[in-house]
Every structure is written in C-alpha cells, then in structure tokens.
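Complex shown without one protein chain; remaining protein chains in place.
Naming follows writing order (A and B), and every chain is counted from residue 1.
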Amino acid sequence: MTDTTNPLSVQDLTVAWHRKPVIWDVQFDVAPGQLVGIIGPNGAGKSTLLKAIMDLVPKTSGRIEVFGAPWKKNRHRVGYVPQRESVDWDFPVSVLDVVTMGLYGRIGWFRPVRKKHREAAQRALERVGIGALAHRQISQLSGGQQQRTFLARALVQEADLYLMDEPFAAVDAATEQAIVEILREMRTAGKTALVIHHDLHTVADYFDSVVLLNMRVVAQGPTGIVFTKENLERTYGGRLTLLEEATEAMRRRERSL
Amino acid sequence: MKSGWSSLWPRKSRKKALLVLPLLPELFVGSVVEAAGPGSVGHLDMLARSLRVLFLQDYNTRVVILGTMLLGMAAGVVGCFTLLRRRALIGDALSHATLPGVGLAFLLAPSMGLEPKSLPVLLCGAAISGAAGVAAILFIRNLPRMKEDAALGIVLSVFFGAGVALLSIVQQLPTGHSAGLESFIYGKTASMTSSDAWLIGIAGILSAGIPLLLFRQFQLLCFDEGFAASRGYPVVALDFLLMTTVVLVTIIGLQAVGLILMVALLVIPAAAARFWTNRLDQMVVIAAMKGSIAGLTGSAISAIFPDVPSGAVIVLVCSVLFFVAMILGQESGVLIRVFRRRTLRLAMDREHLLRGIFELCEEHSTTSSPTDRKLAVTVVSLLKLRTWTQGQLTRQIRKSITEGLVWRKADGAIELTGKGRAEAERLVHHHRLWELYLITHADVAASRVDQEADAVEHVLEPELIAQLEELLKKERFGREIPASPHPLESQPRGSATETPENTPAGQPANESGVPQ
Partner (left out) sequence: MNILSQWDWSYDGMIVLAGVLCAIAASLPGNFLVLRRISLLGDAVSHAVLPGLAAAFLITHSRSGVAVLVGAVAAGLLTAVLTEWIRDTGKVDEGASMGVVFTTLFALGLVMIVQAADSVDLDPGCVLYGVLEATPLDTVAFGTFEIPRVVIVLGSVVVMNAVFVSLFFKELLISSFDPGLATSEGFSARVLHYLLMILVAITAVASFEAAGNILVVAMFIVPPATAVLLTTRLSHMIVLSAGLAAASAVLGHLSALTIPALFGFRSTSTAGMMTLCSGLIFLVAALFSPQTGMIVTWIRRQRLAMRILSEDMIALLFRLEERLPKQSVQIDTLAQGLLTSRLRTRISVARQKFRGYLLVSADGVCLTETGRIAAAAVVRSHRLWESYLVTEGIDAELIHRQAEKLEHFTDRSLRDRLQKQGSKSEIDPHGSPIPEETDRQTTQE
C-alpha cells in the first residue's frame, strides 16, 4: 500500500483542537516530481495539514511518512515555506541572514556560519531574483520580496520535498511568475512541492495534481481529472453544519474540563 | 454586545449563596495562620499581643486593618479589569514609576510651604509621577519596532532608578533620615495613622467606584476593544481612566505593601477569582473579598510579629489564596477539572457498556432462531468488544448493577433490566443516527465510522438529535433504531486516540449497506 519511494504519504491523519477535528481522516500519497496544489476554503485545515506533516501540531491519530520514514528521520529532506505573517518582520536581521537560517540544521550546534554558507544563501537569493537585496533589513522588503526571501530559504535547504503555505498570497504578479518558474525548475530537478493555493483560476496552469480539502479530502488526483466543477462545489459548498455543531458542543464540554 | 460577551462568560444559573462558598477555605486558612502564630513562639507577651490584635483592642490596629482591607478590596476590583485587558503587569511598571514622585515631593515641598512628611503631599507626588509613567509607556509603545513588554520594562527600571537616586539625596536632608520613605518600597503598615486610613479609604472607594460605575463600558473595553470603538465608546479615554485607577490604587498601596509588591495585590486576587467563576460581576466581588481577606490577615500577622515585613506577609497570604483557588476553584480549579473529566469518562463507560450489551443481544437475535433468543451476554464477549481492561469492565458492571440498569444472572451472564434496556435503546439510536450522518454526509469510510461516532455521541444535545432525525428521515429512516451500518467487530477496536500502529492491521472493511 505504501510506496516507500513516495515523498509523502499521509494515512488516516486526524488533527483536533480540544477534540474538535480540524482535519479528519485525511489520506493521500504524493508521487515524486509533482507539483501538488492543496485547494480548499478558509478554515478547511490546509495550514494545519502542513504543520501536522512536520509534527508542529500534535496529531490525534494517523501516520505520516516522508520518503518512507517518519518526518524526524528525513527532516533534512523537507523544506518549509511558512506564511509571511508567522514571523516578526521588525526583527534585526538582514535578508541574507534569514536565508542562511535554512542551513543552520546542516551546520549543526555551536559551529559558526562560514563564508561558503553565506555564498550558498546568496546564490539562492539570486535564483529568486533578489540577489541585490541581500543586505537589506527584512522590514524594508515588500510583500513579494518577503515571500521570495522565504522561498530562497527553502531553496538553500536543498530539500527534496517542499511544503509551502500560501506562497502566492498577496504578492505582485512578477513575484508570482518568479515563484512559478522556480517551482517548475524544481520539478524538472525531480523535486516535489506541496503548495497551498487560493486562486482557482491558476490551479490548472500551475499544478500537476491537486488535493481538494475541506476538513476531509474531497477529491485527490491529477488536476485534469479531479479539478472539476462538481468536486469544487463539494469542496466549497455544503460545509458539514451538523458536524460542526456537534463538535462545537463537544468543545464546549471539553473546555470546562 | 450581549451575545458576544456571554460567549466568554457562559451564563449559568448559580445560586448567589455559592459566592460565599469559595471564600470559606480562605477564612479557614487565614485563621489557622493567625492561630499558629502565637503558639509557635510561645511567649506570654506575644500571646497577649496577639489577643489584642485579634480582638481589635488597639485603636491603631483597627486603623491599620481597616486601611489594608480597603486597599485589598480596591486592588481586587481594579485588578480584574487589568487582568482581563491582558495588562496584568502594567501595575508593576506604574508602581515603580511612583517612586521618583515621592522623592521629588519630599524635596520640593518645603519650598512650596508644605510639610514634606505629610502623606497627602507625598502621595500627590507619587500620583503625578505615576501619570508620567503612563504617558511614557504610551510614548514608547508607539515608537517604531518597540513592543509593549519593552515599554513596561523601560519605564519600570528607569523610573525606579531615578527614584532611588532621589531618595539617596533625600536621606542627606536633616529631616530625611527619619522620613520613613523606605517604607514606600517594602511597605510598613504599622506606621499608618487614622488620617492615612481616611485617605486610603477615600482613594480606595474612588478607584473601586470608577470601574463599578462604568462596569459595562469597562467590560466591553476588556472584551473587545475594536468593537467598543465601533460602537462609539471613547476607547482611549476609558483606557486612560483604567490606568488612572491603577495609579490611584498603587499610591494608596505604597504605604501598606510597598511598590515592589503592589503588583501582587493587583494581579493575584483577580487571577485567583478567575478560578471560581466565569462571570465578570462575580469575579469582581470574589477578587475584592480575597483582597480584603489578604489585607486583614496580613496586617494582623505583621502586627503580631513586628519584625516581619507587612507587605511580604500580605502578598504571601494572597499567594496562599491563589493556590487554594487554583486547586479547589469551582469553575476551573485543578480538582474540579479532574472530577469533571472523571465524570465524563464514567458516563462514557456506562454508555459503552449498555450499548455493548444491546448490540451483542441484537446480533445474536439476528443470527439465531427467535425461540433461542438470548438476552444475557457473557463478560468475556463484552471484553472483546472494545479496548477496556477486565478491571474497568467489572467496575462498570458493578456500578450499573447498583444503578439498576443491568443485573447479573446466576451463571454470571449480564442482562439489561427494563430501565437499562430503555436507556440502551436511546443510546444506540443516537449512535446509529450519527453514524449514518457521517456516512452519507461526510464521506467517511464505513469501517472507521464507529470510532468517530463514539467520540461525538456522548455530547449530542436533544436539538441536534432532532435535526439529525429530520435530515435522515427524508432519506429513509424513521424513529425506530436503524440497523447498524457495519458488522459488529469481535476484536477489540482501537479507540480514536490510539495511533494506527497500535491497532490491528487490516480491519475488516465490509461496505455492505453503505450508501455510496
């Protein structure tokens, strides 16, 4: 059932806050060398899914395998691009410093950052087209440039699987194009990317396959087959209102515990 | 407005008398501490002094105790609002910010023809520099790259440093040595005079009165500032007023507990009251009571042992009240939460047992002839049904027997009583309704349905059941118990919290009867 060469295999994943399910029984496999879009309405648990893959939120149940092993074992093969709002952009670091952080895990405890690391970071910045901004403080960047910085940080990790949380949110058209270019280059190099995406118009253009998510996986597979009007209606329409009410009742009771 | 607030403070009909209940242990603790005092020392002299204190025989003791009680009450009331505004530590910064005012007032008073040692003059100075502290916090917070915590920290340390430098100068004055300004740092209740107590009383009533008069407005400010602003409330003015009351309480607390520990009176009673109630009005009352109990007990102890710093004792009494509340609190104390969790687990176990017996019987009746119908099941078959231990199961069976839900036959088999059967039918009905809903509406694989339904069914409310029935009736089911959509498993199932590694691999996924 589990193909060990699969970059990512998610089985029976359930994540719950106070037993209120955020994602429920999610199960899908990702084949190597694919750009996979995760599509779904707000609050469908898309970010939670990525975080659960990386053990950043506790799983209620389920098993996740990254290249056939638990995430902890293959941590170095996963690159993560968080949402831009997740960090303090006033923090006193330069763009190059942020990108270099992607190498810290490889550098290891105590050892200082060396010139070759900074050069690697600089190369990544040039790949995303903001090499000239390397020494800017991060608060001076535009939204698109912040996103490119995060992308460069993921690139420098030289991972095989990338998890990206809304890299296209509120960026300018040029940045969006640049990110897409890099994603395609990555695919050519045999890498895999799981991207949370909002803009339904571009899905068919950007992604090889999609996972339609609304608490549970509504549909999953090649974009051409799965990305249909009917499936989208099932994803975006008809929230499970009774389910939500019941889980809300459960949560109320849990909170008093 | 009302609905928004009540979501934070779920209104529960609770008798007013219960308000007194949380305070009983505190009263007890307080008296123990007091009683232990004289016994541990054993001097006759000490005993006599303790008795005088306890019966409020000294005029001075009465004044001090009244003053600290008022202080504790006012601080408790104001503290509730700063706590809910998530600015608990603003009291820390503002109390430190009063020190330079005290020093300056002492230095400048003679040139203005005032008596430097008089408390009103010093407190006036403290109030002015406290207000300067408020302004400084607002100024720093609005600077680029500055966060609230840094603003509080900067004001706290710099103002305090300036105060220490000023006091060091004051001590060089001929009058400065005996001025007792030190007591503003650690607090010294014993030096309180009746005019001081009057001052504390007036300021205390004022600072507790402002939030009580503007209760609704402050409530809204603490709960949802943005919403308050959109409804046209003067948010900035209210915020400033709240900070002013903090300064007011702080300056009257200076003499009793000292500026370092003043923050304790603002934070601890309010935080402790939070464990007893979820409603702001009750919380304010409880916090005020706790604050005054701490003032009473603390000042009594320090009257008995003059060496012990009064501020420290008052704070320690507060802390005892806090930890008592944290353990025993009836709303969110540690014990009550353990108890509630246990109750829920017991209820779940009971439901599981009844449903287990019912389903086993049902299965049996479908597989064998009606004449051979069996109503009792063996413990062994029940044990196989889910992941409960022998001990859990026997305990639950024993409990259900005393409740009259099941009875044990002579051969050891368990059978439902009439009452138990009715209850079991109700439970199974809910369970199956829910399972069907999940299958038809949530695309959940039938093999996993049972576990999901397990988690939710215990909290299903009547209205929800009605809605479910309505929804599913349209499709095909009436009021009778629907048939189970999955075969009963004879192996123990993994519970929802178990990771799949622990569950037996390859669960039978019989899809028969599943509408797809």
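Quick note on the criterion: a contact is a pair of C-beta atoms (placed from the backbone, for glycine too) under 8 Å apart; a residue touches a chain by one contact, two chains touch by 3 or more.
This structure is a prediction, so every number in the text was calculated from the model and none was measured.
Looking at the complex as a whole, the chain kept out of the display touches A, B. Taking the complete complex into account, B:83 is the one of B:83, B:221 or B:468 that touches the chain left out.
Of the candidate positions B:274, B:290 or B:430, contact with the hidden chain is made by B:274. Listed residues A:87, A:169, A:203 or A:226: the one in touch with the omitted chain is A:87.
Only one of B:146, B:348, B:401 or B:465 touches the absent chain when the whole complex is considered: B:146. Residues of chain B in contact with the chain left out of this view: 83, 86-89, 91-92, 139-140, 143-150, 152-154, 156-158, 160-169, 172, 182, 185-186, 260-261, 263-264, 266-268, 270-271, 274-275, 307-309, 311-313, 315-316, 318-319, 322, 326, 332, 334. Residues touching the missing chain, restricted to chain A, are 54-56, 75, 78, 80, 82, 86-88, 91-94, 97-98, 101, 104-105, 107, 109-113, 137, 139 (touch as defined at the top).
By definition in this document, only the chains that are shown with their structure count from here on.
Each chain gets one centre point, the mean of its Cα atoms, and the points for chain A and chain B are 37 Å apart.
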